[in-house]
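Handing you this structure, nothing more for now.
Only one protein chain is missing from this complex, and each of the others stays in its spot.
Order of writing sets the chain letters: A and B. Residues in each chain are counted from 1.
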Amino acid sequence: METQAIDHAALLPLYLAAATAAAALFAGRFAKAAAMAGLAASGSAAVWLAFGPTRETFAVGEWHSFAADDASMGLAALFAGITVLVAAISGSRESEYFFLLAISASGGIALASSRDLITLIVALETLTVPLYLLVAKPGRAGAEAGVTFLIASITASSTALMGAALLYAAGGSVHFAALSEDLDGADTRLVAAGTALLLGGLAFKLAAAPLHSWAPLVLERAPLPIATYLASASKLGGAVAVVWVVHFALAPSAGTVAGIVLAGIAVASIAVGNVGALVQRRTVGVLAWSGIAHAGYVLAPLGALSAATGRDGEAAAASAALAYAVFFVLMEAGAFASLTSMREHDGGAIADLGGLFRAAPRASTVFVIAVIGLAGLPPALAGTFAKIAVLEWLASSAVWLAVVVVAGAVVGLAYYLPLARTVLVSRGGEGAKDRYGLAVLAIGAALVAVSLAPQAVLEFTSFSQ
Amino acid sequence: MTFFAWALVALPAAAGLAGLMLRRREHAAWLGVGAPAAALVCAVAAGFANPVTAFALADFGSVRVFAALDLSPTAVAVAVASAAVSMLVQLYSVAYLRDDPRYVPFTAQVNLFCAAMLLVVAADDLVFLLIGWEVMGACSYLLIAHYANLPEAPGSAAKAFLVTRFGDVGFVLGVMVLGVSAGTFRVSEIGEVSSGVATASMLLILFGCVGKSAQFPLQVWLPPAMAGPTPVSALIHAATMVAAGAYVLARLLPVWPPELLIVVAIVAAVGMVGAGLCAFAATDVKGVLAWSTISQVGFMFAAVAVSAADTALFHLLAHAAFKALLFLTAGVVIHMAATDGSFRTTRLRPGSSPLAFWSMTIGLAAMVGLPPLGGFYSKEAVLGAASEAATAAGVVVFWAGVVGSIITAAYSARLWLLLFWRGGAEARHATPRPEAIGLWTLSIGTVGVGVLYFAGPLRLPALHLDLMALMLIASAGGLYLVGDSWWRDRARDPSRLLGRTRGLFAEGVYGDAVATSTARSAARVATGAARLLDEQLVDRTVVEGSARATVAAARWTEAGHRGGLVGYLRISVAGTLLVAVVAIGVSLWA
Partner (left out) sequence: MGVVLIAAVALPFLGAVLAWRYRWHDIGVLSSVLAFGAVAALPFGRGDLWWHEVHFAWAPGIHLDFALAVDGVSWPLAMLTALLGVLCCVHNARSGEPTLTALLLAVQGASTAVFLSENLVLFFIAFEAVLLPMWAVVYRYGDERTRRRAAAKFALFTIAGSLLMATGLFAAIADAGTADLGDIIAAGGVSERLSLTVFVLLALGFAVKAPLWPLHSWLPDAHTAAPTVGSVLLAGVLLKLGTYGLIRVAGGIAPDGAAEAAPVLAVLGAIGIVVASLVCLGQAEIKRLIAYSSVGHMGFVVLAFATGTEAGIRAALFANLAHGLITPLLFFLAGALKDRTRTGQLAELGGLRLAAPALAGVLGFASLASLGLPGLAGFWGEAFTVYAAADRGGPWLGLAVAAALGAFLTAAYLLRMLKYVSHGQPTPAVVGIKGASTAELAIWSPLVAATLLLGLVPGPLLDLFATGVL
């Protein structure tokens, strides 16, 4: 058997993340610093690679399992960056905590580069498994959250694996590039079932309907930093997985089925998430439910594949979905990180946010920017650009889906505005904290940066054919 | 010379606008009298050259509006009359409103009123004319509502504006339809338009003119308009608003399809006879005069109905003189008697104020049409034109005119007898000089306006001796009827000749009451329906209903997700299966 040449440079970010995990486990008191430094290095390496030529490795024939192109490396950097942020707002914890966090991050970094079903699912599991432990706070509620997440995750993973198996049966390959050609003549029933199950399973990570209802339950009970991670990096993982599978594997030959499945999931998510968020009284509850709706917005562009055809359309759909996911994840990270900074234990009720603008001006400003951005309104332009990216594509492919997104955004404003309003106007705010100033400032700066220069995001998320 | 044409309109308008910002009474008085005087000078000066001038005011692409003035000799004549009456009214008001706290805005509004009328008279563009036409309505509103402590004043003022504006719905539509078809709004350039357009637009414009001139069926606003100060009544009735309708009709006569003039004739006939009867039954001085105006404007419409535009204008001028005289005198009389003008209380001796007595006598005689006063010639001309026109319209207005003349004589005589020959206090009253000047000037004008028949810009039918005789007989008959009744029983009002219908006519055939209550209930029903549609259906039901439905869905969703882990698994499994089944189904179907 021939040993193949491995491009170790392409794997550098992954190596660094894995090494960080190991180092954190042994760093003792310095675990947090080690994790942050290591992941920062991993992110920097990804950025460096992104500026270089595209590298691919782990080839079987002409198909590669691992690619370090602009999109992958940009996303890897984003995974690393968000994990650094989460580590920064975690306060002082045991070293295992940072070990698990770094493991999860390396899963995300691997996920971005994966180009076959097996790598993808393994990477996704690597991203998820450490979280089983992290979500569980001491006590009954924490345990319940942990168990729920565990079982939900296992269900989803097995569903996804089932789907992958069916696709393998239909196409005879697990490589995206191979599947994109081989599924063409395959049994349509098998392809349809495989697609539905695979995408349904992957939608779990994104907390998209129908596998959505763990999110409010778990996010509300997990420690706030972990909730931050779940709501941002982990969701980014889900989005990347779905986009990769659809764009690289399914779109050319099973695009219509994938589109129908995703359109259904998107519409259901938008509807359920938005109306669910409308009656929440707790801050994390609102953000968790609205996250379901945002998962719908991420998937909606791909749902339009059911109508549109042609390579340009597929690329545009995937670009729109990914761009939305990136903008959304940044805003979600900003919202949760600033909330973590202001609240000691949990998110609390919405009414508890009152007066924070006076008590904690820095963090609450970031919070308001993030929330307004999630609502999609200027002056938080990041959210506006995200909406534009999705609507521009939908308007030219499936106007009905655009109208669904619009309706969702209208309902969304009804619960985002009270959040922002309470922070800015209402009274209260005694005992508010303004911790982790640098981290909050950093995510705030990131939001401002993508607001001013959205092209940075749009460029690395764009798939050109 | 175009300078005078523009100054004719611009001076009083500017004076009016500036006057709204004045504070001092003396300034207002000077401006008030000065502006119409200047306009009068301008009108006379423009009369030497009859300037025509125009520049584009508004370009709407397919049609342009011109600020166009055309001071034809007839227009100059009407302008002179309007400016002169306005000036005299202003002069009169200096004394009449000497104790009024709102004198300053009053003079400004009168000046605006005068400017608006002059614009209507001089304008050669229908949309440009509309500016004056409606500003006049607005000014009438402001002036009628002048007295703050008269409870009915605001209602009467609003009625005057709204009724005329209701007419203007037709007027504006008519002007626009005409403009669309003719491609221009210039009166002098409107050429041949199709008969359908001419019919529609002229009927619509007639509706507007009927409103402005208070003709049937839109006469209801004029009698209540007496709530304004007496000089305002003189202005509205004599030389401005009411006359404007007849004037515009006369100007647009070339566009009228001849067979349609019968409509004008019917309006005129109803006005001449019906309003005359109401005047005969009216119970106060100003009421008689108000109804008489409607009846006299009916004569102008009658002339229009027989295509005799200049004749209509001739009667307009004669009417301007004697009606202004009558109103101003009525103001003096009511002041002297210190009453509200009701016949029950208002009585004077001729000797108490010879000036008032003779002014009133001359004015009434002119209205009756006694030679050689102006009214005689103008009425004869109307009847002459009617008899010359061999049309159905001519027949209608001729006989209505004869009956109208009888009634005119009757109500004039009644007014004269009731005012001056029922005794009254012996005291002598002095008339303030500004008021006296007005009465003198208008008396002379009333006597002299007949000169226009012989030497003027108007083309009038030749005198008919037979008609003259007929008219004199008719007038004499009217006078005789009233005189006879009066001599039989001086204690009783000659209006008893009307018998049981007297009450009906005294109330203006209940036109006002019926119109008011109809309008009120229509408004109530329409408003209620609109609010039901708008506030209940659109807002409460659809808009807020959808919000309520969303919140209900939200609660329902929330409740459905309370199941914990098991609930979660149920939703997940069911949902995933559903998605898979749909996907397989669709792929098979496709």
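Heads up, the rule we're going with is that contacts are C-beta pairs under 8 Å (C-beta built on N, C-alpha and C of every residue); 3 or more make two chains touch, one makes a residue touch a chain.
What you see is a predicted model; the values in this text were computed from it and never measured.
Check A:67, A:224 or A:394 against the missing chain and you find that the one touching it is A:394.
Across A:7, A:125 or A:459, the residue that sits in touch with the chain not pictured is A:459.
Looking at A:209, A:381 or A:423, the residue that reaches the missing chain in the full complex is A:381.
Checked against the hidden chain, the listed residues B:49, B:180 or B:469 yield one contact partner: B:180. Taking the whole complex into account, chain A touches the unshown chain at residues 323, 372, 376-379, 381, 384-385, 387-389, 391-392, 394-396, 399, 402-403, 405-407, 409-410, 413-414, 417, 421, 425, 453-455, 458-459, 462.
Chain B meets the missing chain through residues 17, 20, 56-63, 105, 127, 130-131, 133-135, 138, 141-142, 145, 148-149, 151, 153-155, 158, 161-162, 165-166, 168-169, 172-173, 176-177, 179-180, 523-524, 526-531, 533-535, 538-539, 542-543, 547.
Criterion: only the chains that are shown with their structure count from here on.
Per-chain Cα centroids separate chain A from chain B by 76 Å. Interface residues of chain B facing chain A in the complex, by the touch rule stated above, are 550-551, 553-555, 557-558, 561, 564-565, 567-569, 571-576, 578-580, 582-584, 586-588, 590. Considering their complex, residues 144, 147-148, 151-152, 155-156, 159, 188-189, 191-193, 195-197, 199-201, 209-211, 213-214, 216-217, 256-257, 260-261, 264-265, 268, 272, 275-280, 411 of chain A touch chain B.
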